[in-house]
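Some notes on the structure that comes next.
All protein chains but one are shown in place.
Read from first to last, the chains carry the letters A and B; within each, the first residue is number 1.
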Amino acid sequence: MTSARIQSLLVSFYIFLFFLFLFAPLMMMGTAAFNDVEFPQVVPWEGFTWRWFPALLEDDLMMEGIRNSIWIGIGVMVVSVPIGLAAAILMTQVHRKFQTIYYTIVVSPVLMPGVILGISTLVFWDRLGTFVNADYDTFFYSGMFLTIIGQSTFISAYTMLIFLARLQRFDRTQEEAALDLGATHVQVFWKVLMPFLRPAIFSAMGLAFLTSFENYNTTVFTIQADSTLTTVLAGKVRMGTQPDLAALAVLIIAVTLVGAIAIEVTRRREQAKAEAAREEALRLEKAADLPLAEQAAQ
Amino acid sequence: MTGFFRRNGIVISTYLLLAVFVWVAIMIVLPQAYMLDFSFRFNLPPGKIGGPEDVYTLKNYRYLLFGRPGDEAMFNVLHLTVFLRTIIASIFVTLINFAICYPIAYYIAQVAKGGQARALILILILPFWVNEILRAFAFRILFGTSGVINAFLQTFGIIDQPIDFIRADIALYAGLSYAYILLMVFPLYNAIESLDHNQVEAARDLGSPWWRIHWRVVMPHAKPGIASGCTLVFMLTAGALAAPQILGGPSSFWFTQIIYRWFNTGGNWPQGAAYAIVLLLACLIFVLTVMRLFKVSLGEIAK
Partner (left out) sequence: MSADVDLDHVTIRFGDFTAVQDAHLGIKGGEFFSFLGPSGCGKTTILRAVSGFLEPTEGDVRIGGQSMRGIGPNKRPTALIFQNLALFPLMSVADNIAFGLEVRGVGKAERRKRADELLDLIALQGQGDKKVSELSGGQKQRVAIARALAVEPEVLLLDEPLSALDLKLRQHMRTELRAIQQRVGITFIYITHDQGEALTMSDRIAVMSQGVIQQVGTGADVYENSQTSFVASFVGENNPFVGRITAVDSNYAVVESTFGPLRGRNLSGLRTGDQAMLFVRPESLSYLNGGTVPENTIQSTVVNSEFEGSFFSVFLQGEGSKSIVMSMTNSGDLPAFEQGAAATVGFQADRAVVLPVGEVADE
């Protein structure tokens, strides 16, 4: 056995270990979700059961949390996508001198611990509420509102980065061409820029929703008397709980797997389509220009 | 400024400026400023806020250092220990994370072929779609006294009594290292991927051993990625709340848990704000140190 061969075996073994580590928790949950014992465990195996899945639906607290998480996710999408888009467009236009300082400010929420964002949002709106003498049932003290704002603070930076990446490939002359053809600035925005950004808008919306849905650190401070899926889960996990949590995880994994595969398949299909279009154009280029060129040469 | 309006038109210009103003001023800058302000105030009932008693004080910071006035101990040993332990453990977790992720990032970026690399990335992301709380929960199943690892070790007669991994904080460190793997792998991957593979080949041709190639060629090239990954992982680890709550032993605290208590059961927000400011400062110092050490700019870190 050569040393190169040993080395490549070692590398393979390492990669195997790494992914084992990565997937071990999922496998644990995948197994615990179907184990017929009251406490979430893998061993000893007491027999296969589906019963933890229906149990999920009966858990009112969790259902309430999921509902709130969905509404907050939608709220975060509505707030953070327009903000991220505006911030990205501004970034491409901001004077070179101020670019660094602007960038530092707008990416700082990404680099800040989530708990800090939650606390600062809570404190700020609380003080503002006190200042304007708002009642306790106004939005100043609403857990849902504060959570949307608190999460959007850093999620807007994520969406901005997505838009920025896409905008870097935008050909500015298209904007000028549209203007030159008589479009107003608003028309340029809707008819030229938005269609170009469409994929980025969908990515940003998806990322915003999922990040919001997953968030715990910021939410746990801003949500106050309300609850989200993550705060309910955290409460339950600390109690010790039942295997229905594992069942929930299995559901999430299943949905994710299907989603990930669907995305990959569409991506491949679109790649193939683009490839075909390119070849067609190349073929046409030869077919169409040759007679013209020959004509010109005569 | 007139150029800006001329280029975007009134309507779009207004949207751009308004959206960014709301974000930067009302969501980023003012809340931080208020939190800072709040940390220098007394914990007053709502009626007294803005009244004559609402004055600035260093009391909240003093408390973190020296504890309650009149206590026997010189310092607030409990909280200071938790703070230091959080910082040191976070550095430790960051280093472990780097050690685990570097070979994988290198493999995907330089060794794996196109399709294989994409597949590996996909597999890598998959576990992270699951909620961080559920992930931490899975670690409990794995490391609990009646968990899989203990069962495995006992079955093979390696140990007689189950080991309490949770009390020993092993579950916590494993969970924290696991939680932010992606944020270490991707910056590393992006940085290493831009390295021309010919450079590695050239170094190998010149007879460099593999560790020297990494030390002298790959790592210097990946410096911004290393800085970025380490910063992100450190911050998120130091600021983690779910994993310590779920995986931490009964006696071991994470600094964020103390902050949480001030806001929750403790009901002393100014005190919590002061602790939050201290955590933020610690993170800031870490970022600045890393930027200094690696000689990279913030723009390169936050990509």
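Rule of thumb we're sticking to: contacts are C-beta pairs under 8 Å (C-beta built on N, C-alpha and C of every residue); 3 or more make two chains touch, one makes a residue touch a chain.
Keep in mind that what you see is a predicted model, and the values were worked out from it rather than measured.
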The chain left out of view makes contact with A
Residue among A:Asp36, A:Glu176 or A:Glu264 that touches the chain left out of view = A:Glu176
Sole contact to the chain not displayed, among A:Pro54, A:Pro195 or A:Gly259 | A:Pro195
Against the chain that's been left off, what residues of chain A make contact? List them.
-> 171, 173-174, 176-184, 187, 191-192, 195-196, 277-278, 280-281, 284-285, 287-289, 292-297
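Rule of thumb we're sticking to: only the chains that are shown with their structure count from here on.
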In the complex, the residues of chain A that touch chain B are 7, 11, 14-15, 18-19, 21-26, 28-29, 32, 39-44, 82-83, 85-87, 89-90, 93, 100, 103-117, 119-124, 126-127, 130-131, 149, 152-153, 156, 161, 184-186, 188-189, 210, 214, 216-217, 220-221, 229-230, 233-234, 237-238, 245-246, 248-249, 252-253, 256-257, 260, 264
Parts of chain B lying in touch with chain A, wherever the complex brings them together | 4, 7-12, 15-20, 22-24, 27-32, 34-35, 38, 46, 49-50, 100, 103-104, 107, 111, 122-127, 129-142, 144, 146-148, 151, 178, 181, 210, 231-232, 235-236, 238-242, 245-246, 256, 259-260, 263, 269, 272-273, 276, 279-280, 283, 287, 297-299, 301-303
